[in-house]
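First comes the structure, then the notes that go with it.
In this view, the complex is presented without one of its protein chains, the others remaining in place.
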Amino acid sequence: MQFSPGSRVRTSVVDPPHHTRLPQYARGKHGTVVEREGQWALADVNCAGRGDAPVEPVYAVRFAARDLWGSGEHAVVLDLWASYLEAAS
Amino acid sequence: MSGDHDHSSDDVHHDTVLSRQVRAFETLLADRGVVSSVEIDSLLEVIERATPANGSHIAARAWLDGSFAERLLADANTAITELGLTMGEGPDVRRLRVVANTPQVHNVLVCTLCSCYPVSLLGPSPTWYKSEAYRSRIVREPVQVLAEFGLTLPAGTEIVVWDSSALTRYMVLPQRPPDSDDATEQELASLVTRNGLIGTAAL
Partner (left out) sequence: MSRMNDVGGMQGFGAIDPREDAKPFHEDWEAHVLALEVALTDKGIFNTDEFRDAIEQMAPADYLAASYYERWFVAIRTLAVRKGLLTQEELDAVLTG
């Protein structure tokens, strides 16, 4: 799944039993893609050390503090693997 | 905790124990042919060459040379090689991303999940940067945290907090200080602090 800059996304609501790089404060939140950062082995699989982790695009996604916590005027940008994201309207 | 500076006598003892344990562990690995002491010494030398001065140098050059600044913001990994600096090579090479402060936007960096930082370029991160206190609060209440660092931004400044959760490593390009038109590159570089490169200071 590819996301273009400016597109709206929603992060996964899944609370995984394993290592992940989606912080709990950003689960199930709406954000806007800033840009594609690169492509790297998915951390959630790579942590098993088998060398078989899929390489996925990673996107910088910007969230309004209000959307994360209900208050605040700032923005938070996270670098998120494509698996953590789905398109939102 | 990871944010502690002060050392009690218990801490001193603890450090002595750790020092002995790390040394014994290294010796065992060397005896097994896994990592030699020569390799460790060589890495220690490389580690020592990474310092915030590298970041100050980058910032000063960007202030003086607008086209370097453009190249830096577009592709920092390549641009810094013009100054003899590098983020390394290979499939796991970290992307360096420089985010520029402007009169409208102030950037500040964190890694809430651990404490990712461009160590290979700037050296180790500050102790406070690694602390649970900083990592927990900067994403939630940056205005208050910056005030505790002595930084109050003009009203209406947008704050963007970058949480480096993947393989991009960030560095802030502070705003060039006013009244610095006659400053040399060296003088400009000397104005930039490690905190300025993270965003907890203006410079």
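All chains are identified by letter, namely A and B, in their written order; residue positions are counted from 1 within each chain.
The definition used in the following text is that contacts are C-beta pairs under 8 Å (C-beta built on N, C-alpha and C of every residue); 3 or more make two chains touch, one makes a residue touch a chain.
Just so it is clear, the model here is predicted, and its values are computed rather than measured.
Only one of the listed residues, B:T81, B:T102 or B:T127, touches the absent chain: B:T127.
As for the chain not pictured, it touches chain B at residues 1-5, 7, 15, 18-26, 28-29, 32, 34-35, 39-40, 43-44, 47, 51, 92, 112-115, 119, 123-124, 126-128, 130-137, 139-140, 145, 148-150, 163, 194-195, 200. Residues touching the missing chain, restricted to chain A, are 15, 17-19, 23-26, 41, 43, 46-49, 53, 68-69 (touch as defined at the top).
Just so it is clear, only the chains that are shown with their structure count from here on.
Those residues of chain B that touch chain A in the shared complex are 91-92, 95, 97, 112-113, 139-143, 158-168.
Against chain B, the residues of chain A that register as touching in their complex are 21-23, 25, 37-38, 40, 43, 58, 60, 62, 65, 68-69, 72-81.
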